[in-house]
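A single protein chain has been omitted; all remaining protein chains appear in their positions.
Showing subunit A:
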Amino acid sequence: MFTFVSMPTLIDKEVLLLSRIRNGDDSAIDEIYRTSKIQFLTFARKLLNDENSLEDIYQDTVIAFYENVRTGKITALKSSITTYIIGIGKHILYRHLKKAKTMSNLDEIDEFDLGAVTNTYIEQIADKETTIILQQAIEKLGEPCASLLRLFYYEEKENTEIATLLGYANADVIKSQKYRCMQTLKAIMKKVDKNDR
């Protein structure tokens, strides 16, 4: 009965932010960045006294949140966005501290469990060598392959959707075109790799 009076605008705004992320609107990330920064820093400064690292960690946290929403790991909000951000940020901060070996038993501290959400996507794709080489190869790939593969692998669109977006006749064409693009990418990658060594 009282729901509309007590918690309207906040949830409205946050639900809207989520759907903007899902629709690929990058400017939503600016708002998220601004909204939660103060609270994150208030918490994080108690654990780490290095403003540059904190800024870096906070940026990774916001990107991880963005990815979790985009990939459907966060579908609806059980609490405010800031709560999620701090949950994820805590996780990334602890990893950072662990790496720096300034603290030992960090796992025990983490009482803030948001389940799968804290298992951030961003860590799975840390700067592995092959990823970096592939990234360089992608930059050399050219169109339409670059767009096609991005739509397929990053945006996870269906073949029919990709066909419409790129102006192909149907999903089957996309399928064979994608295969050819992957072969091209493989070839470029081998070249880049050779030049690197």
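Points to keep in mind about this one:
The working rule: a residue touches a chain if its C-beta (ideal position, glycine included) is under 8 Å from a C-beta of that chain, and two chains touch if they have at least 3 such contacts; residues count from 1.
The criterion applied here is as follows: contacts and distances are computed from a predicted model.
A chain of the complex is left out here; the name its UniProt entry carries, from "Putative tricarboxylic transport membrane protein", "Tetratricopeptide repeat protein", "Paraquat-inducible protein A" or "Dipeptide/oligopeptide/nickel ABC transporter ATP-binding protein", is "Tetratricopeptide repeat protein". Checked against the full complex, the one of A:Asn23, A:Asn49, A:Thr75 or A:Asn195 touching the unshown chain is A:Thr75. Of the residues in subunit A, those that touch the hidden partner chain are 1, 3-5, 8-9, 11-12, 15, 26, 29-30, 33-34, 37-38, 41-42, 55, 59-60, 62-63, 66-67, 75-77, 121-122, 124-125, 127-128, 130-132, 134-135, 137-138, 149-150, 152-154, 156, 175, 178-179, 182, 185-186.
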